[in-house]
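With one protein chain removed, the remaining protein chains of the complex are shown where they sit.
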């Protein structure tokens, strides 16, 4: 078999996604449609964008928990600055810079103080969420007409489906992420750091700058996710995006990236995120479950997916030759 | 990344130097600073009285409220030592709460219900352990499943007999949670018993060594003859047990089963406690005593925020800043740079 | 008729009762209810509404997590010619025709009712401790707003301590414990106002454990009127609770079914009355 082993988890993820989609289609009317596909892409766009950033962090062996709070904070800033007369695009750019700076600061603390990423970014989570409350306690609408313009951008899909602007931004971000991960020296350094930080250092990777860059990049993507979320809901809400960091991490891991670092692909994250969306959509289409069963089926479907994924990867592995 | 410690251990003969180099100093110092600030903003902070047959005061409160966090954190410390993590502890608490309300309302003997709850936690731990050790699923994701589903299971148990957040009355369980013996809150005794039991389990048997070895290098441990799967499994079971114990105390506290909101974000506090206690999330070390200190730091912080009179909007910012401060204290590099407290002596 | 219902979540005592009532009464009205639980997240709710649209339901009922952010998805529903009804919280949209009507109680009024009761009971002189709901959530903000609007009229009424108890019993208990310490056993405190009953129930426990007598030493007023607070009122542990009805299916379904039968302009807000219950 000529197939490179590193693509296996990705392929398995895609296979499972398609399988779930088709199974859902056989169970519910209107499920297997471009409309649902378009919805999944749009409704998960910010999760996937944030998850792309998280992919880099996780590939490097770290973790970023500040994602959800960043989304909330960017949102309230967009909204409040909007009410002060800023153009949404200007705020967006400003917030992207903020995201980069905040991420870089986290990266610096992680490397310089040798504090574990989990904890530094957990403090980041608390801090940003706290700042949200400082900015406003209310949910604030963004009223600039740019928002209407933004949500009017659509690409029609065959059938009733559409690719909304959020989905388009997400696809661009995805392309950017794939490029950075696989076609730049930085991307290579990220993989090396995650694979074996000590070796990477001895081979000439500057761990400090790389760490700072990784978290800055993650900050950029989560700020972008925040911008997309704010435009998507045309508002800022101080509680927006809470616990979204776990969803993002789950998307990354379901996409085949190992939390221990060094192994995985950005493209997988797209499908990881879409699978999470698919699970939710399936449950909503069912609609007959009460709250208890909704939570349980969420967990059960997650479990089902993980097991299917493992079985697929496992069975391929046997054909693929010697196991590690 | 190998971090090369720069401290000079040359003359550790006097006790002062010993304390300075002990890892316990920094969390303890953080705790002391928080308490001192409290005493400044609130005169009479350290006052302790006897009310309704038990000690009553802020310091007692911190100990009292820290018990559930500390219990969960102890289990978490063990899982983290095996290079894992358990996000499902909050859900385990919720499930135990539902089990308690259900069985007590069904009229079972209360002592038996107590064991049912612990059993439920152990089963949850076994499920997590099976996913991680048996199927080889990454711990965050494996325990995420129960985290997502667990509160639903709690709701389901509640709905078995038509209760929405049912309440219950149990002298035994409530006594254990909110009662007191010899003026001292009973839950402190319970927590001490669990702590001591865990300490025996971890340090008086070889389990601790095995967990640390598996957490440090699973492949090497397996080649050295350690049954690394079973050990990993055991770590999750222990964690399920302590979470269940915390669940009993938390549920009995309000004598209501409220699966959706009980112990929200307790996993984060528990992990934080473990890390403040000096352990690394990449596994290999278990510090039980330090974890308890970590839990006390967190609870002291929470209590101070509550009594500070600041509006709740500030809670998270203060928490973030204090956490960062504690971590800076622990970081060699940061200390050296900011010249905090002690100058390093150059020989 | 198929109706999609997107609920906020299942926190506290009140909301699950609300969901359960919606599901149970659906049968009485011959409605096929598609129930979605957003677990407190707006993104989940938007997903649910879109899924309902894709599924082609006849009408959509939303209990919004937040007031903002509904413009585009409601537009999509309108384009698909599916009428949208709001229950519970409000939405802020520039074009009011995006939804048919809102059928709900008034949080702000609830706060006002609580405030008015307290003002009458304490004859306008009262130091109050407040247990807030989840920071930033709509009921917390509005109930606080309504309550403050009333007590601001009375110079001798003031809130001396306020903290978030996250709408939970556990949270209410912890916060009240801290208040007891920081105010020296609630010295001089005349009332405790909680944004929901669950927190108040926690507060009652904390006060009892500290040897205080809730309902006597301190006036206890809260919102929701869940069964547990009924018991507390009976026992004299609580003094007043503003009812937020959970059995609202009988108000909601007829409106929707009538509208589906024969679409017509409706008032933008059909208020479900809130009653004040006292001991």
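Every chain is named by a letter (A, B and C) in the order it is written, and numbering of its residues begins at 1.
The rule is short, and it goes like this: a contact is a pair of C-beta atoms (placed from the backbone, for glycine too) under 8 Å apart; a residue touches a chain by one contact, two chains touch by 3 or more.
The rule is short, and it goes like this: contacts and distances are computed from a predicted model.
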### Query
With one chain of the assembly withheld, which option in "Heme exporter protein B", "Ribose transport system ATP-binding protein", "Monosaccharide-transporting ATPase" or "Phosphoribosylformylglycinamidine synthase subunit PurQ" matches that chain's UniProt protein name?
"Monosaccharide-transporting ATPase"
### Task
Sort by label and list the shown chains the missing chain touches.
A, B
#### Entry: Residue, one of A:81, A:95, A:192 or A:217, that touches the chain absent here
A:192
### Query
Among B:221, B:242 or B:299, which one is in touch with the chain left out?
B:221
### Query
Which one, A:119, A:132, A:170 or A:205, makes contact with the chain that was left out?
A:205
### Task
Could I get the residues of chain A that touch the absent chain, sorted low to high?
4, 6, 183-189, 191-192, 195-196, 198-206, 262-263, 321-322, 324
### Task
Over the whole complex, note the residues of chain B touching the chain we left out.
2, 4-5, 7-9, 204-207, 209-210, 212-213, 215-217, 219-227, 231, 283-285
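What we mean here is this: only the chains that are shown with their structure count from here on.
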### Task
Name whichever of A-B and B-C has more C-beta pairs touching across its two chains.
A-B
### Message
Can you work out the whole-Å distance between the CA centroids of chain B and chain C?
### Response
33
### Query
With chain centres defined as C-alpha means, what is the inter-centre distance between chain A and chain B in Å?
29
### Query
Do you know which chain B residues sit against two or more other chains?
155, 313, 315
### Interface hub residues of chain A, defined as touching at least two other chains
133, 137, 290-291, 294-295
### Task
Quick one: which bits of chain C touch chain B in the complex? Just the residue numbers, please.
9-13, 16-17, 20, 132, 135, 161-164, 166-171, 173-175, 177-179, 181-182, 184, 198, 201-202, 205, 209-211, 228
### Message
Quick check: in the complex, which residue numbers of chain A touch chain C?
### Response
28-31, 33, 35-36, 39, 42-43, 46-47, 79, 132-133, 137-141, 143, 147, 151, 160, 229, 232-244, 277, 280-281, 283-285, 287-291, 294-295
### Query
Can you list the chain A residues touching chain B in their complex?
109, 112-116, 118-120, 122-127, 129-131, 133-134, 137, 197-198, 201, 207, 246, 249-250, 253-254, 258-260, 290-296, 298-300, 302-303, 306-307, 310
